[in-house]
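Yeah, one chain of the complex is gone here, protein chain that is, but the others are all in their spots.
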Amino acid sequence: MTEPLLQVRDLHTHFFTRAGEVKAVNGVSFSVDRGRVLGLVGESGSGKSVTGYSILGLIDPPGRIVSGSIRFEGRELVGLDPDELRALRGRRIAMVFQDATATLNPVLTVGRQMTLAIRAHERASDRAARDLALDVLKKVGIPDPASRLNTYPHELSGGMRQRVAIAVALLHRPALIVADEPTTALDVSVQAQIIFEMRDLVRSLGTAMIWITHDLATVSSLADDVLVMYAGRMVEAGPTRVTLRAPRHPYTAGLLASVPSRNPKGVDLPQIPGSTPSLLRLPPGCPFQPRCPRATPVCREDPPRVVDSGREALCHHPLPPASQAAA
Amino acid sequence: MSDPHLVIDRVSKRFDPRVTLGDRIAARLGARVELRGVQAVRDVSLAIAPGETLGLVGESGCGKSTLGRMAAGIMAPTSGTVRLEGRPVMSPGGTKLTTRVQTVFQDPFASLNPRMSVGEILAEGPVAHGLTTRENARDYVAGWLDRVGLDRSYVGRFPHQFSGGQRQRIAIARALAMQPDVLVCDEPVASLDVSIQAQIINLFLKLRRELGLTYLFISHDLGVVRHISDRVAIMYLGRIVEIGTADALYADPRHPYTQALLASVPRLMTEDAVGAEFAPIAGEIPSPLAPPPGCPFHTRCPAAGPRCVAEMPDLVPTGAQRVACHLYTGGVELAA
């Protein structure tokens, strides 16, 4: 068996703040293969973005990867020299952020910054750089790419800016794209377009992608696999279809059940009580235990892995495999 | 519907940039200075019956928040009036005249004054308007905290000590403490965590049952709006393009924009349909600075014809709803 493109094992990323040690990522494991999309789902504070930043080596003090392994193309990234990481970033691993205005330089034209991005990692003539830029702009669905090269970021709409950011990420044909809530700030219709195009792109280019989001609907229409995080821990992971159709972890089930469109109009929604815990004061054992309807005293111990049909859940009292949860 | 409660009567809002002497000189010298105004809301009329929930849906920049602010009496319309039971909500000078329309904002981290305690936040308005006295304020506030599901002991705490969901409950309690008839809710769950959204939606449902509130519920989330609304209005570039009962509108959308919007939303697909196609709308929303002539949607509409470029369609009864589209008023071709 060949090694997957990216394999993360038992990742722990902690932040050492004034108020105490924040275990932002607390034992997360997953792998992503070429041409596959992994949806990393969680609420605010679940550690989904920090997981993405850990892969890119973008954790700054007071944060630090405390333990675990991130293997990418057969290389260990944890503990890798910062210069080597930088060489990898942008070329083999690219990132797309929620706010494209923050990634694009406001005083450079689109064409100019794409040329700079190309030359950061390879030598290219003006002509070759321009052709490459035009090519990726076309790929991400930007109409009339030649004229866009001479525009400044602020002259583009939000959707176009995000497309340009994705195009910049694609310049070096990276093996992996980490996208952190890339469509959250966009309008529904534009969001749909970008998800639609990304799905085709990943398939045709064979790029792997980690799509970080809080939106289960986006994941269900885009991702092959899904990993649900809660309070820094993974609670459930597996093929999207299996996992979302019949979730086994009560948290995943609760999230799915509370979606308005899956309930009769006007009735009270099944809700998860309480609010997400502070990462500074996590309960022992399963982090979801204080809000969980199935919790018992045993939940104060670390939950076991429950595996079926390629999906795993970390839970003492998982829902039955063929649960009626989706009904 | 019986006697309408809140009436939005031919309301428009135009934002004109403040053009300073410097801007004029710069424009004269050839700099690109924006001297045009933005027509955020164009001639919108709505009526909401007592106890009814009207959902207002649209994408960013469509004017839904501006319309909500005018309905709530926070912003004065450029033309047209908003009336509650026949009386204007705002004076021509821009002073709010009623306390019976209150607002819940999107971001509970921004909508609560960080330097005031929960008790002060809730009691300030009611005391200022004589709904309670300074001496009874504590009990009065405690009652409203009960109502939104918060502990009475929170009165002395400050907003930063609460989570997003709890803050939104405080913001709702602040609005309720003014004993309103109408609540304008501007994206009240959009910035909350997924697991908290259901809690707040349930709270809105409960309050409607218990207090008989009327809601103007603004959201971009079609699922949330369908769940809570009796009727739904769809806005595009400052105009209502379709309005009707939630059931009819979702089951049988008539306006091409509504159809496209409903089709483009990624749905939570847990059946075999995972990865099934959804159809994005082509193109982008035109800039409100330079809205297209005629029907605002014609630049993206698959059914558009020459008449759509030339003429603005009116809202006319079509099926169970009212729709502003030439398809239902004689076709998209120009009359000879």
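Labels for the chains are A and B, by order of writing; each one numbers its residues from 1.
The working rule: a residue touches a chain if its C-beta (ideal position, glycine included) is under 8 Å from a C-beta of that chain, and two chains touch if they have at least 3 such contacts.
One rule holds for everything that comes next: contacts and distances are computed from a predicted model.
Student: Given the options "Putative tricarboxylic transport membrane protein", "Formylmethanofuran dehydrogenase subunit B", "ABC transporter permease" or "Signal recognition particle receptor subunit beta", say which is the protein name UniProt records for the missing chain.
Tutor: Hidden chain identified via UniProt as "ABC transporter permease".
Student: Consider the whole complex, including the chain that is not shown, and state which of B:124, B:252 or B:311 touches that chain.
Tutor: Considering all chains, including the one not shown, the answer is B:124.
Student: Using the touch definition from the top, which of B:53, B:66, B:102 or B:299 touches the missing chain?
Tutor: B:102
Student: Provide the residue numbers of chain B that touch the chain removed from this figure.
Tutor: Chain B touches the chain not shown through residues 69, 72-74, 95-96, 99, 102-103, 105-107, 110-116, 124-125, 128-129, 148-151, 154, 157-158, 161-163, 166, 169, 171, 174-175, 178, 199, 203.
Throughout what follows, only the chains that are shown with their structure count from here on.
Student: Taking the mean of the CA coordinates per chain, how far is chain A from chain B in Å?
Tutor: Computed from C-alpha means, the inter-chain centre distance equals 31 Å.
Student: Going by the contact rule at the top, pick out the chain B residues touching chain A in the complex.
Tutor: Touching chain A: residues 59-60, 163-166, 193-199, 201-202, 205-206, 220, 222-224, 226-228, 246-247, 260-261, 264-272, 274-276, 278-281, 284-285, 287 of chain B.
Student: State the interface residues of chain A toward chain B in the complex, per the touch definition above.
Tutor: Within the complex, chain A contacts chain B at residues 43-44, 157, 159-160, 187-193, 195-196, 214-218, 220-222, 240-241, 244-245, 254-256, 258-263, 265-273, 275-276, 326.
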